[in-house]
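Each remark here refers to the structure printed beneath this line.
The full complex has more chains than appear here; those shown keep their coordinates.
Note that the chains are named A, B, C and D in the order they appear, and that numbering of residues resets to 1 at the start of each chain.
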Amino acid sequence: MSSSNCTRPSGRTPTQLRPISISRAFTKHAEGSVLIAFGDTKVLCTASVLEKVPPHKKGSGEGWVTAEYGMLPRATHTRSDREAARGKQSGRTQEIQRLIGRAMRSVFDLKVLGERTIHLDCDVLQADGGTRTAAITGAYVAARDAINTLLDSGALKSDPIIDSVAAISVGIYQGVPVLDLDYPEDSSCDTDMNVVMTGKGGMIEVQGTAEGAAFSRDELNALIDLAQEGIRDLTQLQKEAFK
Amino acid sequence: MSSSNCTRPSGRTPTQLRPISISRAFTKHAEGSVLIAFGDTKVLCTASVLEKVPPHKKGSGEGWVTAEYGMLPRATHTRSDREAARGKQSGRTQEIQRLIGRAMRSVFDLKVLGERTIHLDCDVLQADGGTRTAAITGAYVAARDAINTLLDSGALKSDPIIDSVAAISVGIYQGVPVLDLDYPEDSSCDTDMNVVMTGKGGMIEVQGTAEGAAFSRDELNALIDLAQEGIRDLTQLQKEAFK
Amino acid sequence: MSSSNCTRPSGRTPTQLRPISISRAFTKHAEGSVLIAFGDTKVLCTASVLEKVPPHKKGSGEGWVTAEYGMLPRATHTRSDREAARGKQSGRTQEIQRLIGRAMRSVFDLKVLGERTIHLDCDVLQADGGTRTAAITGAYVAARDAINTLLDSGALKSDPIIDSVAAISVGIYQGVPVLDLDYPEDSSCDTDMNVVMTGKGGMIEVQGTAEGAAFSRDELNALIDLAQEGIRDLTQLQKEAFK
Amino acid sequence: MSSSNCTRPSGRTPTQLRPISISRAFTKHAEGSVLIAFGDTKVLCTASVLEKVPPHKKGSGEGWVTAEYGMLPRATHTRSDREAARGKQSGRTQEIQRLIGRAMRSVFDLKVLGERTIHLDCDVLQADGGTRTAAITGAYVAARDAINTLLDSGALKSDPIIDSVAAISVGIYQGVPVLDLDYPEDSSCDTDMNVVMTGKGGMIEVQGTAEGAAFSRDELNALIDLAQEGIRDLTQLQKEAFK
């Protein structure tokens, strides 16, 4: 595993993120609205405050945080069917939106939130690999904005967000662990891992999958090292977005 | 019907369009990709070239042009359910996408297009009234770009597009015919009409609906006069987008 | 646009309606039940009184009027799939039933109706063009009957119906504006327009579509002139049905 | 079980059918179109000839006969949801249409029919008990008409129909076996049985259900005796419909 002989299609070094941009207030109606770009991957993340909770939380005094994910039909190289027209969300879509929801709930104190829901919608406008990690990283910023409106208005007295959260992908590309896979890497790498961590460095999700050959324990360790570094950078960029 | 005592919420004169912007190549994968804004209404229109046709055109030597429409859940003031999650498109969505498809086919010579499909996807990122008229106006530009790629590559020898097409809404607001309704006007006006016309001035669709009181023949005439003017301007803006 | 050289397949003059018949109390359970025939187009329109309202009207003190539309599978030349078996209503079906609902609500004072629903079901037993205009014209008669039962029983003290409503199609067939298109005309005409008007002559809906070539402003005017005449006749026939 | 003390709500004797009418060519497009009335139960049965077969018959040289059943929403005392709007057919609907299909296939020689489908649509316009038995009895007449058109045109050289088929309900009402239950009887009887037989007297289906108390072997025998008589009469009426 030497990074010397790896040539990433983008010319990035193995440990280099794509250019990241985080634009707040991208649309005007949502309480939080963020366009996040991880290179050519662009995801619109909105956070809506709903003054109701799902049935399993009714009367509990606790709130809920949930997420939905979608991809515009031509966000990708070739057009995909529109899920609304097909009449159901794919297994992939459901898997991703469940992941985003769990990630966001991991930094919320639902008691402090009170009986309301923060509903995150992550819609991919353009896809180039890493849409779920961009979605989580952007959704946090949108949720932060939505909560700030509640704090500003006095609807919330104290802050239900206990930490920030961000996500990044890592993988073994041509034998080398690399950070933040873009589509050309993602579609040809051997192992693909998504890591979700909090701003304080706690691990929330580790999802590694051998796409071709199995991976070793050493490779696993190297990938997680890389992800930890990447998330430190993303956490910093999330902070800067609020300046 | 005097325009003197009408105060539009936006401060516009009765015959004034909202600021219109047309941004081509907004996303990178689609053969045509246009972000069109009618004021705060923002619709992403992509045109995809598919080298196949629906069953009813197979073997006919003719192509097809079709459209799908969607609205991001938080494009609106309050969050709407995601149609993919609900498992079906609403009647409103289907009505709009059928309208867009008819409008686009009205300016296509399907024989010249040959056995391929131009699939238009119009997704509303932010809604403030007039999403269907913005969608039609933007979809034309996206389709034009997609066809240009086919002409440039030699896949098409001659141009299947026979005219441009654009659309605008008009309505009776506080007793006065006004052009290009925004959301505050749309939700409180008496009559709402969408007009689709070609660049050469031919009428493609006229859809007028009395929301409250019925409208008179004179009002109908005044509204169509107004729409004709508005579409002349939109046609000009479509041309300028290609400069 | 001269009517001299137009030969309608049915031998009718351009301004001639098909034979219209309106049979009340066609079935026995519904509060209003009308079989309406526009020539060979036969639609069974029932009006049901439901002592409940949809969620958006609950507690408002207002009622609701809504419509559903269906076509028996073999109402047409070739058998169509049964929508119940396919598991969803087509876009065309939804578009039509939304149109019928709007048309009916345009002549109802929902406050006077009180918190109940008039549910109109328009089912096409035999189709030969103009099913939606027959449906609207017949649904009004069924609704009138249903309201009369409520007035007779004392459930309603005053009449929530403020005007009658009827609809007709017009189109440009072989260059000539003609009234009340039958199927052979409908499937080959250039422009097709459906007009909904009240008994007092107010316009409720104008939906004109260029099927082939675009239409001109003069043609639009001629078509609406023709529709106004046709609806005057239909309004008279609706009145006679109650004698 | 004495018939002396049974008073049927309709005043009929225990062995008396309701007035039966069979109107052929009720609608104009279908190859067979029959409105059948068993008293106030009215079912429109159409038979469509489709020059294709379902996958399991492709290339077999054999045809197929199938049926679909529907009920207009206000065919009943209180409005039922429209199955097309709900997005699925009820278990009851599917059970009935499967029964009709089996009954019709029992009198067809699918080899003689050749690779085409006879698709029967049975739509209840008005319901007053016994819709499935009326549907089977009427569907046979519609199928007979459809096959006759194929024989007349020469598309078929010999007749694929080997017998007629009809159906009737019987039940124990107030302790007495009665023929052809109407709705008031059906909804309060203890045992309800539907019997399908051919014109030559062969039994095709016997479906008996205890609604309240269980029934005895003697009651079963009495009910089937009654059904045999009823079907003999229906067979005669089917023959007369062709005169």
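Things worth noting here:
Rule of thumb we're sticking to: a contact is a pair of C-beta atoms (placed from the backbone, for glycine too) under 8 Å apart; a residue touches a chain by one contact, two chains touch by 3 or more.
Fair warning: this is a prediction, and the values are worked out from it, not measured in the lab.
The complex is a homo-oligomer: every protein chain shares one sequence, and counting across the whole structure file gives 6 copies, of which 4 are shown.
Here, only the chains that are shown with their structure count from here on.
Listed here as common contacts of subunit A and subunit D: no chain.
One rotation lays the C-alpha atoms of subunit A on subunit C, and its angle is 120 degrees to the nearest 5. In summary, the pair subunit B and subunit C forms a contact in which both copies contribute largely the same residue numbers, shared numbers making up over half of all those used. Summarising the inter-chain layout, the chain whose CA centre lies farthest from the centre of subunit A is D.
Subunit C has its Cα centroid 27 Å from the Cα centroid of subunit B. Subunit B and subunit D have CA centres that are 51 Å apart. Separation between the centroids of subunit A and subunit B, computed from CA atoms only, is 33 Å. Among the residues of subunit C, those in touch with two or more other chains are 88.
Viewed as a contact network, the protein chains form an open path, each link joining two chains that touch. Subunit C meets subunit B in the complex at residues 88, 91-92, 94-95, 97-98, 102, 106, 193, 197-198, 200, 202-210, 213-217, 220, 224, 228. Only residues 27-30, 33, 40, 42, 44, 46, 48, 50, 68, 70, 72-79, 82-85, 87-89, 93, 119, 121, 123, 125-127 of subunit C touch subunit D when the two sit together in their complex.
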